[in-house]
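Only a single protein chain was left out; the remaining protein chains are all shown in position.
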Amino acid sequence: MLYFLSDYSQGAHPKVMEALMRTNAEHTDGYGLDPHCERAAEMIRELIGVEDCQVHMMVGGTPCNVVTIAASLRPYEAVIAPRTGHIYVHETGAVEATGHRVLTVDGVNGKLTPEGIDLAMEEFTDEHTLKPKMVYISQSTECGSIYSKAELTAIYEKCRESGLLLYIDGARLGAALTAEGNDLSIKELAQLCDAFYIGGTKNGALFGEALVIRNQAMNDHFRFMIKRHCSMLAKGRLIGVQFEALLEGGENSIYFQMASHANAMAKLLREELTALGIGFYSDSPTNQIFPILPAAVVKEKELEKEVAFHLWAPEKDGMIPVRFVTGWGTEKREIEELVQIIKRLLCKC
Amino acid sequence: MLYFLSDYSQGAHPKVMEALMRTNAEHTDGYGLDPHCERAAEMIRELIGVEDCQVHMMVGGTPCNVVTIAASLRPYEAVIAPRTGHIYVHETGAVEATGHRVLTVDGVNGKLTPEGIDLAMEEFTDEHTLKPKMVYISQSTECGSIYSKAELTAIYEKCRESGLLLYIDGARLGAALTAEGNDLSIKELAQLCDAFYIGGTKNGALFGEALVIRNQAMNDHFRFMIKRHCSMLAKGRLIGVQFEALLEGGENSIYFQMASHANAMAKLLREELTALGIGFYSDSPTNQIFPILPAAVVKEKELEKEVAFHLWAPEKDGMIPVRFVTGWGTEKREIEELVQIIKRLLCKC
Amino acid sequence: MLYFLSDYSQGAHPKVMEALMRTNAEHTDGYGLDPHCERAAEMIRELIGVEDCQVHMMVGGTPCNVVTIAASLRPYEAVIAPRTGHIYVHETGAVEATGHRVLTVDGVNGKLTPEGIDLAMEEFTDEHTLKPKMVYISQSTECGSIYSKAELTAIYEKCRESGLLLYIDGARLGAALTAEGNDLSIKELAQLCDAFYIGGTKNGALFGEALVIRNQAMNDHFRFMIKRHCSMLAKGRLIGVQFEALLEGGENSIYFQMASHANAMAKLLREELTALGIGFYSDSPTNQIFPILPAAVVKEKELEKEVAFHLWAPEKDGMIPVRFVTGWGTEKREIEELVQIIKRLLCKC
Partner (left out) sequence: MLYFLSDYSQGAHPKVMEALMRTNAEHTDGYGLDPHCERAAEMIRELIGVEDCQVHMMVGGTPCNVVTIAASLRPYEAVIAPRTGHIYVHETGAVEATGHRVLTVDGVNGKLTPEGIDLAMEEFTDEHTLKPKMVYISQSTECGSIYSKAELTAIYEKCRESGLLLYIDGARLGAALTAEGNDLSIKELAQLCDAFYIGGTKNGALFGEALVIRNQAMNDHFRFMIKRHCSMLAKGRLIGVQFEALLEGGENSIYFQMASHANAMAKLLREELTALGIGFYSDSPTNQIFPILPAAVVKEKELEKEVAFHLWAPEKDGMIPVRFVTGWGTEKREIEELVQIIKRLLCKC
């Protein structure tokens, strides 16, 4: 079975496992109050060029999103997101469980625009309506696309003039930062939002995300909120240890190497499929690609028996968009095998 | 520094780490839908002698408690707990965050009684009051004590006649099952409640608890509730892999060996302290003990500089109850060192 | 000042006031457990031709909506509504405050369609998504339009085949039932949904709505939920007394007379404005109409100084949609005055 289902189908990079083994016998305080989390936070402050920020080691992406939103908003406030945003589409209403609306607007190629923010703001008039207070975007997006420096700058400016906080879901931040065509450094991105996280789960960690909060107003009693939302790990140091390993060497660390590798594998696959005449549902320079395949290949034929992947959108005119995701461990051989399988199935159609 | 702060200050048992290393490169589906979680669940069903039950691999104890309560109760229903219960004392209102009251009654040595349940039930009269629907207890309790078979039977009978579900927090279930004087097998315990969990975090796992739901009414769309409460791990198999390693060999597995060892270390410490004339705040046959030390030893002297531990209750008459916890990795040498330190500090008083 | 701001700008119909005066000195039990509420419920059961249903006397529309939704849905379930639905647009997230998403789809002239329901259902796939469980519509709608018998039948059938409950917000049910072109009797409407309410506040009561629940699954511990959501009136009989007065005489009661009068006044206004060459934003046969006026008339001229009304949508091409609402107390003289004012201001443009 070939796995292109997600970038979290394998365990962690060997260096991460090694770090966990090396530190296993240590005794430390729990809940993230230990030297490893502290050192990882320092490494991150240096990497992003921001001294004055809070770094919280979080178990996963949904906890990052939910806790940040619940901690930053007052009950009558809402968060604006593109219609394809993860908090709206794939978190079983975890944000709504905290009482907040995810106010969606249509995006472009998965990306929110300043005009979209304006539209959302129009819904707010008085005490009979919710007050938008935060904007949520993902980098890279759920469609594989990335915001350019100009795009992110425009969104952040719109947020500031509208009294909105900007929060960036960085579940796949590594993929974005190492994507072909990306013109945003992590230092720049850190300056263009109020909070964001550096995703580990989808880039070579066992689990864990490093949440960076630059805007102190969002950090009020944040650890209380982490605990309250089921998201404080007893052996919190495990996340610190992993980020130490992931980020050792800064911009030359395995964190960026792994993301870069996953992108390269996706690019190779994209090129090979394009060569077969296959089109794409979304324009993605990162590790998620969305080819549109004949329904016959996807359903009646053997693809699902040989390859793990996701159907992405309903069938239309006999064609179905699917998602292939590459990861830190994807091998060139696997890309080649996948291409061969598709080629074979296309012939049979 | 000697660590008696908690039973989660170290990493995992070497066999657990080994299992994680061995399976690291495997590709599997995410979110707990993988062969390791499946096999671990089978092992648990066999261990507890219940074929017809759901087993969910959970990240931590608070997620187990919160998700089980939120999934099982209707909005107007409450959960009864002893005043010292973890959900009331140490979860930052995570249960209340889901809208449910934790209705507390005084326990005896940390244990709820059928009379306590009756008292709680009296609060319910009509639509102006909350309706108790579940009883929460811990085995072993937050005070280190354990329920006997007769005690648990009495509680479960009271629950059934009062229309209440019984849920057991098994964060330290291993310690309870291997405690001196325990007369409850895990098979019996499983028959005396509607749901419980087998704690991994506090007994040699990196993290992870295996939640067992016997009462199908409590399992409705349970995975939706796990996700909704920020508690679904992307690489869910990590918990399955750990429980495979923990429970290999069933009642002879490292799970029971580790708990037994921690209890033995605590017993040794208890005996040595008793020999020094020290009294205890709570009667505990498990791995948490609560000696009452002179305030001078705890505060003015050096104990806190050499030993990590928790103050447990306010000072009274110059004495302070503290908590020492032993774990799977606690060494006899450490017990001896701790006793020496206390002996030395007592002399100085 | 002429009032076309809402249908709740005046007190109650004189007969309602008279009933409140007549019963004022009576002693009764509180919270809606009194003979007046009971009798009003009986009158309603007869009016709608359904014996086997629950009738709850509620303080207002938002309480009806929120309590019904919160009582009927499990935490992971969502309610589908047209984008213009009151629960989405004008209740400050009161539904989200109970943890439920209002899942919106575009309507047609303010009305939901079976196709819209299908679209919403597509968002549900597995435990990572919310499960739609209820459909919310208003009759008449927030745009003044009404569902025909065929339209409501199609929606209810779609609901039943999709496992969805259908709930109708009847804040302006009187206006709908007495509208020109309406082909739905209240008896038929009652058969074409699981629950609905008969609005009093916007049709001649001081306050109060009669919530009818046909589907017993939605009525579980409903009074607990009313209390829990701040919506149980101590002197609950006040609502019963009012509905007795409103519905005395059944289909010939002041309830239908008042609604019919308000519609007639709106029709007169619509015709007069049409004669002035004014177009409308929405097609409404009920007591809310939405003429599109020149911005100069609305803003720079005197309209706002002489008439109370709402701006309805942003200015576009120099024109602004506004809302005029007539009520049980609107007099023909007021319509004529309003038309004269608009005529005068149009001339000045």
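The chains carry the letters A, B and C, assigned in the order they are written, with residues numbered from 1 in each.
As a convention for this text, a contact is a pair of C-beta atoms (placed from the backbone, for glycine too) under 8 Å apart; a residue touches a chain by one contact, two chains touch by 3 or more.
Being a predicted model, the structure only gives us computed values, none of them experimental.
Across the whole complex, the hidden chain's contacts among the shown chains comprise A, B, C. If you put the hidden chain back, the residue from C:62, C:219, C:282 or C:326 that touches it is C:62. Residues touching the missing chain, restricted to subunit C, are 1, 3, 5-6, 8-12, 14, 17, 20-21, 23-30, 59-63, 66-67, 91-94, 97-98, 201-202, 206-207, 224, 227-235, 238, 308, 329 (touch as defined at the top).
Along subunit B, the points of touch with the absent chain fall at residues 75-76, 78, 89-93, 96-97, 99-102, 122-123, 127-130, 314. Residues touching the missing chain, restricted to subunit A, are 31, 70-71, 74-76, 98-99, 127-128, 131, 220-221, 223-228, 232 (touch as defined at the top).
The rule is short, and it goes like this: only the chains that are shown with their structure count from here on.
Chain contact topology: the protein chains form a complete graph, every chain touching every other one. Taking the mean of all protein C-alpha atoms as the reference point, the chain centroid lying nearest to it belongs to A.
Between the Cα centres of subunit B and subunit C there is a gap of 51 Å. Subunit B has its Cα centroid 34 Å from the Cα centroid of subunit A.
Shared contact sites, meaning residues of subunit A that touch two or more other chains, fall at 91-93, 97-98.
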